[in-house]
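Missing here: one protein chain of the complex. Every other protein chain is in place.
By letter and in written order, the chains are A, B and C; residue numbering begins at 1 in each of them.
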Amino acid sequence: MNTRLSAVIAMSSRYGTVARRAALAVVVVWLLVLPQLVDTYTLVLATQALVFGLLAVGVGVLTGHAGLATMGQVAPYAVGAYTTAWLTRHDITAGLLQLPAAALAGALFAAVTGIVVIRARGVVALMLTLAVGELTATAAVQWKEFTGGSDGVSTPPARIFPGGAELFDDQDIYLYVLVVALVVAGITALVLRSPAGLLLAGVRDNEDRMRAAGHPVDRYLLLTYTGAGAISGISGALLMTYARYVSPQDVGFDISALALLAVVIGGVRSTAGAFAGAGLIVFTRDKLGNWWPGHAPLFLGILFLIAVYLLPNGAAGVAQQLRSLADRMGLRVPGLVPRTPAAAGAGDGTVPASGAPVPEEADAR
Amino acid sequence: MDWLDAHLIPALDGVAYGMLLFVVAAGLTLAFGSGGVLNLAHGTVYAMGAYIAADIGDGSWGMLVLALAVGAAAGATSGGVLAVAVAPVARRGHLDQALLTFGIALVGGDMLVSYFGADQRQVAVPKALEDSVTIAGHQYPTYRLAFIGVAALLAGLGYWLLVRSTAGAAVRATTDDPEMVAALGLSPRVVHTATLVVAGALAGGAGVLGAPIITPSPETADTVMLWSLIIVVVGRLGSVLGALFAAIAVGEVQTLGVVLAPDLAPYLLFGAMGIALLVRSGSGILPEFAARARVLATRARALKGGGA
Amino acid sequence: MSLIRRTRRRAAASIVLAAALVATAACSKDSGSNNDTVKLGLLVPLSGVYKSIGEDMKRGFELYVEQHNNKFGGHKIEVVVADEGEAPGVSLSAATKLVKQDKVAAVVGVSSGAAVAAITPMLADNRVPLIGSGGRPNLQNIDRVWNTSWMSDETGAAIAKYVKDTVNGPVGIIGPDYQGGQDQIRGFTDTFVKAGGQVANSGGKPTFTPWPGTTNFLPYLSQIAQSGAKAVYTFYAGSAAVDFVKQYKQSDAKDIPLYAAGFLTEGATLAAEGDAARDIYSVLNYAPGLDNPANRNFVSAYNAKHKTQPNLYAMCSFDAGSVLDRAITAIDGKVTSEAINNAIRGLGQIDSPRGAWQFGANHSPVQKWYLRQVRPDGQVLSNVVVQELATLGS
Partner (left out) sequence: MTDEEHMAEVVPLARPRAERAAAADGGAPSAPMLDIRSLTAGYGGGAVLHGIDLTLPRGGVLAVVGPNGAGKTTLLHAVAGLVTPSGGSIRIAGTDVTGKPPHIVARVGTAIVPQGRRVFASLTVEQHLRLAERAGTKRRAWTPAARAAARARVAGPVWTRADVVRLLPRLGERHSHRGGELSGGEQQMLALARALLLSPALLLLDEPTEGLAPAIAHEIHGLLRTLAAQGLTVLIATPQAALVDGIADDAVYLTSGRAATATGPGTDAGFASALTGARDRADRHA
């Protein structure tokens, strides 16, 4: 176990607890009163962002916490969505029944595919999960009785309780999705902070040492993969609640890629960040994209560039970039010690566990 | 003999396809190997080359050569731009680079479609290569046959460059240990930039030559990118020879494979990739499955025996 | 440790950015149609694979609106354009924006059948009619869905008998493996077999190629050639059509006559195929050379504006304008979504560049289908009408 790292985690979480809890409370209250603040379309987008954000949470658990970058989290998402569609068409329209069913289906699917995926690491894991995702989408095209084929499947509105009123109003749908997303994200965050989460961090940071210490690493990873599958399954169920439609193209490669990028933008280890990244992507694509119809990909691309260059260090990052630019041009900035570019681009063919900024320690090789 | 006759054309076509994909993927694997840059904008460079071919090419040899020069130059330029863009995030890991290069791909794709238009384009081919030739009683497009030759030449040249030349040695040394390359007085960043420039030129040139086979359209970049990625990963990251085998395999899966197993056709590419990765990763997953299956079978037999 | 700090900061920064975006969005008030202006949402693909088709659709619809000085029945028309995108989920989001933010009275366009399937429940909830000018899937509820285009299985059905009568022997059938493609191919195969036609493919079933992603048709064409087919019938659209046609002429099948759903050689596709498309027979409800006053007017206006001939996609969207114009003109009183939908129900024959047509019971046109052949028309290759095939629709 990487004791130093966990000590730091413990310390920093104690240090920031009060401020962070306050910030979290503000955000939650803001999300709850959002229907009073924005127009209907924005509210629909916010719903969409929450569902996409929950998918990203699943991706983040694997990428940031287990060190398995994944491009296949749409697969359990699709399983959850199609299961929900099937239930709805068989008159099981209550969300409180659909959610556990979708979670179970997503988890089962992940448990089976996970056996294969969790052995790989880095780019190989990325491609294996991509294969799982694409094969699932292909199966969705082929298996028409269950999925409706490439034209997709539409469902009538869901209800929260059996026999309750149909979820029809945009506000009601938003609040339902918000509550479910908050509960799932909250449970996820709690689990990740528990001793189990710390074990996972140990696997991510030093797998060999964990193995040597006798930890069943594969079992931890499979469990995590299954858990992430359940989260994604729930996200799929919520997709059916607000869109009432799913097709193979909605569970394809590009959704996977966007979910992974949402996590990278938001910060790979942050649950709240996953939602924020997802929100940024949805609003960029569907809100900014509407300013110039047809050029949403351009806006998304620019968002990604901005995120890469400016978000990690904020304004400090800009200064640092200027400095490294000056170094490259051979100019010495007085009073600043330039960094060695030698360690740059040390390609070892693997995605670092963090995926995001490589810690300073990594420079010491 | 009949069987052979029926599958000759798909098999040959698999080679042509594989060679095209190899030329594209070689650039990607080079960039990944030397610089650790998983360049998701690589397919966009191919698409740019293909659009240039459609724009400049008019069916004459001279214009084909001009298109090739322009395509390669444009590709090389974009490789240089990429090197500059990636430099600030070079220390930050592959996911940040993926985010960056994906962003560049999106912006570049939008610019390509805005400039060249969304319509499918006609790619003019010199008259001599336009039709088909008869091979063992079958028709086969002349251009593809010629392409196999050119690509083989390119592959040979690339192999020589990377494996035999000193510049190639510098690139591979940078893959192995960039710090030690720097200690030799070579700037890894210069090696790295040069590699990206060459990789870009290769992709741009492949776009020009490949345009009659994989025609430019708004989805070309994505398709080519995905295939190249599969090839690079299956062929072991950074290995040129591995990429060649993987490319031919992907080509054959898409041609011979869909004929031999039509029912599985939609699953073939990713299924084959998954299996290849499992076998290759050496994680012992498949042997373990086999062992477990044997244990289960033995137990089942024992149970049956006990019941009887 | 610095990693955690950085991740946190990154998370915080993106949360702030997201919040700022929502705040900005909140400032934009809901805007609705005011009394004399009718807002119409034009939802067509402006990015991705079908961008080319989307632009044709946009041009067709906008041409009609312009020709009528932005006025339908005395009401000012405001067209709000949105991008259908590639995935139906994106189309749904865009349609939701048109309905909930722009409060359009009707939605026009939509190229993909899957997108229609995705957006119709939402449109039905909000009682907004769809005047579709593209694909049309099987739908449970078509109360507010009207198509000026075609039903996917009609194209093949219209030509099947002709092919059976003309071709002396078995016919190879091949198409893309998605719902629209399967419907197209099924329409042909069912009618063809019913008329006594023989399918050449092994197993007697059409060949479906994986979709999307198939760009290499040579293996399939080689197989069809070996099956002893005397003709081939196919349906492809967009860049797959270009690949198919070019490879067809270089394959073992190159001397076998090719019959196709007209999408194979329509619009920009035909230009990209060039000489390889010469002589292909196709079936469609339209050809730019049709000789009627409405078409002459349409073709010359379109040509003057865009320096190219209109195609099916432009024509169907032009007709969507025509349908809405007539419907809004017929409304006596306030122009609402409901009123437009009811008015469309009462429309009779619609004069169109394709010849007169009217809505059938399944809210799609009862229309003529034509046999066309790709032949030189002056400098360029064009789909030249050979004969009328059948009137279909119900």
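FYI, contacts are C-beta pairs under 8 Å (C-beta built on N, C-alpha and C of every residue); 3 or more make two chains touch, one makes a residue touch a chain.
It should be emphasised that the depicted structure is a prediction, and the values quoted were computed from it without experimental measurement.
Student: Per the definition of touch given earlier, which of B:Val37, B:Ile104, B:Leu129 or B:Ala182 contacts the omitted chain?
Tutor: Once the missing chain is taken into account, the touching residue is B:Ala182.
Student: Among B:Ala173, B:Leu260 or B:Ile275, which residue is in contact with the omitted chain in the full complex?
Tutor: Here the residue in touch with the unshown chain is B:Ala173.
Student: Which parts of chain B face the unshown chain closely enough to count as touching?
Tutor: Answer for chain B: residues 166, 169-170, 172-173, 175-177, 179-188, 190 touch the chain left out.
Heads up, the rule we're going with is that only the chains that are shown with their structure count from here on.
Student: Starting from the mean Cα coordinates of chain B and chain C, work out the distance between those two points in Å.
Tutor: 33
Student: When the C-alpha atoms of chain A and chain B are each averaged to a single point, how far apart are the two points in Å?
Tutor: Averaging C-alpha atoms per chain gives centres 29 Å apart.
Student: Multi-chain contacts only, two chains or more: what residues does chain B have there?
Tutor: Expected reply: 110, 266.
Student: Of all residues in chain A, which are in touch with two or more distinct other chains?
Tutor: Each of 138, 141, 265, 268, 295, 297, 307, 312, 354, 356-358 in chain A touches at least two other chains.
Student: Enumerate the contact residues on chain A facing chain C in the complex.
Tutor: Listed in rising order, the residues are 5, 8-9, 12, 16, 27, 30, 34, 37-42, 44-46, 48, 64, 138, 141, 149-152, 154, 168, 170, 243-247, 249-250, 252, 254-255, 265-270, 272-273, 276-277, 279-280, 283-287, 289-290, 293-297, 307, 311-314, 354, 356-360.
Student: Could you list, by residue number, the parts of chain A that touch chain B in their complex?
Tutor: 63, 69, 115-116, 119-120, 122-124, 127-128, 130-132, 134-135, 138-139, 141-142, 253, 257, 260-261, 264-265, 268, 295, 297-298, 300-305, 307-309, 312, 321, 324-325, 328, 341-352, 354-358, 362-363, 365
Student: Going by the contact rule set out above, which residues of chain B touch chain A in the complex?
Tutor: It comes out as residues 32-38, 87-96, 98-100, 102-111, 114, 174-175, 178-179, 182, 187-189, 192, 226, 229-230, 233-234, 237-238, 266-267, 270-271, 273-274, 277-278, 281, 283, 285.
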